[in-house]
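Our next item is chain A:
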Amino acid sequence: MKEFSTELKVGFFALIVLAILTFMTFKVGGLEWAKAKGYTLHAYFSNTAGLDEKTRVRIAGVDAGIVDSVRLSDGRAKVTLIMDPEVKIYRNATASIKASGLLGDKYLAISTGTPDAGLLKDGDTINNVAELVDFDALAKNLSAVSEKFTILAKSVNDVIGTDEAKDSLRQTIVNLREITSDLRQTISVNDYKLRNALDNISDLTASMSSLIEDNREPITSTIANMKEFTGTLKTNGPELVENLNSATRELKAMVEENRPVVKSAVTSMDKIVKQIDRGEGSLGKFVKDDRLYESINQAAEGVNRTISAVDRFRTFLTFQAEYLTKPEDSKGAFYLTLQPRPDKYYILGVVSDPVGSIKTKETLTTPPGTLVTEETYKDRVEFTAQFAKRFGNAAVRIGLTENTFGIGGDYFFNDDRGRITADAWDFSNDERHSKNPHVKVGVEHFIFRKIFLSAGADNIFNSKWRGGYVGMGVRFEDEDIKYLFSTLPRIPTK
Partner candidate 1 sequence: MIKLVDLHKAFGANKVLQGLDLEVEKGESRVVIGGSGSGKSVILKHIIGLMKPDKGDVFIEGVNITNLDENGLYEVRKKFGMLFQMAALFDSMNIWQNVGFALIRQKNLKLKDVKEIAIEKLRMVGLVGVEDLSPAELSGGMKKRVGLARAIAHEPEILLYDEPTTGLDPITADAINDLIVEMKERLSVTSVAITHDMQSAYKIADRISMLYKGRIIETGPPDEIKNTENPIVKQFITGSAAGPIKVEGVNHERILNRA
Partner candidate 2 sequence: MIKYVELLGKKIIVFSEEFGRILLLLLSTFKQMMLPPFEIKNTVKQMLEIGVKSLPVVLVTAIFTGMVFALQTYTGFKRFGAADMVGTVVALSMTRELGPVLTGLIVAGRAGAAMAAELGTMRVTEQIDALETLATNPVKYLIVPRFISGIFMLPAVTIVADIIGIAGGYVVTVGLFKTSSVVYWKRTWDYLEMGDIYNGLIKACFFGAAIALISSYKGFYTSGGAEGVGKATTGAVVLSSMTILISDYFLSNWLFR
C-alpha cells in the first residue's frame, strides 16, 4: 500500500472543511433563503420590547413566517414580516408580541382574522395591533393624573372654602334641585321617547368609538387641551362658579318658560339620531358607508407604495486606493453604486490606472542587428460601468471594467462586512508578456462602519505585471443622490 502524498492529505482535508462549511451555511442561512418565497407584511408598534430580527411569527403557536426587519419609522417601530406563502391573513387580523418561557424568548403572534374582511396582500399593513402594556409609562401617566387631581381638588377647596362661596353654592344647589324636579317632570312625560333616544345614542357611541380608535392622536391633543382648561379653571374658579350660578338661575327661568320647546327638541333629536343610524344625511353616510373607508385606505396604500420605492432605492459612494506591488504605484478609484432593489444594482466608476496604456517599441540596433524591445507604460483614467445581480451571499457583475468588457463575481460574508471579489477583463489583451485577460482576485473587510481594507493579487496571468495589492477605502450611503434619481421621470415598466 502506498503512502498518501502530502498534497492528497491536505486536499482531502480541504474537501472536508468545505463540506462542513457548506453544510453549516445551509443550515444556518436556510431561513434566509426561505424568506425569498414568502410575502411581506408590515405592522407598526409603539413598543416592540426588544423583538429581534429573525424571530418567528406564529399563528396559533405554529410557525408561519419570520420577522425580517425591525426599523424605526417616525418614532414607531415598523416590523416587516415575511409570511409563508400558503398562510392566508385577512384585513381584520391582529398582531401582538408575546413571550414564550421565562427567558423572554419573544415571538410575534398573529390571529388571522376572518375571510369576509378580505385578504391581505404582499406589502400590506396589519392595522390591528395589540400593544404591549408598558407598565412604566402607565405608572407615570397615573402619577401625572393624580397630581392634576390634587391641584383641582385644592382649587375647588379654595373656591368652596369662603363663606360667600358657601352661600353661592348653597343657592346653586337649591336652584339645581328645582331644575332637576322640573326636568323629572318633563322626562317622566317623555320617558319612552327618551329611552329610545338613549338607545340610539349608545349605538352612535359604538360607531364613534371605532372612529376614535383610528384617531388617537387628535384625542391626545384634546386631552392636552383639557389639561390646559383645568389650569384656566383654577385661576378663574370663583368667577366661574359665580357665572355658573347665574346661568343656572337663567336656565331655570328658561326651562320654566320653554317647557314645550324642550319637549319638541328631545323629539327632533330622537329623529336625527334615528336618521344617522339609518345612514341618511351626510353625517349618517360618513358613519355608515364602507366605501369611504375603503377609498381612504386605498389612497393611503398608494402613497405608501411610492414612498417605499424611493426608500428601497439606495445609493453608495466608494472612494478607494490600492497600492500595487508590481508597478510599485498606487491606483485610485471612485464608484457610484445605484441600487434600486436589494438584489440589483449598477456600478459606475472612474479609475486612475498606473499602467493604463502599455506601449511596446521594437528597435533594430544597427551594428549587431539584434532586436531590442522596449516597453513603456503610462497612467490613464479609465471607466467602469457594470450591472450587478445578487443571489443570497453571492453577486455577479457584468459590463465595462476599466474601459474593456469584463465580468466579475463577489461573495459576501459576515453580514456584508466582508467581500471576496474576483474580476476578469481585457479579454483581447495583447500585452507582450501575456495574451491572457487581466484577472484580479482579492478580499475586502470593513474595519469600521465606513472604512474597509482590501488585499489580493492583481493581473495574475501576466508574468510581468503579476503582483499583490493592499489598499483601503471609504464607502458610505448617500441620501441626496437617490432623491435626485426619484425625481427623474419614470419609465413605465408595464
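As a selection rule, all candidates are chains of the complex that A comes from, given by their letters.
Simple rule for what comes next: a contact is a pair of C-beta atoms (placed from the backbone, for glycine too) under 8 Å apart; a residue touches a chain by one contact, two chains touch by 3 or more; residues count from 1.
Given the structure is predicted, the values throughout are model-derived calculations rather than measurements.
Taking any copy into account, the candidate from 1 or 2 that touches chain A in the complex is 2.
Contact residues of chain A toward candidate 2 in the complex are 6-7, 9-10, 13-14, 16-17, 20-21, 23-25, 27-31, 54, 101-103, 325, 413-415, 418, 466-468.
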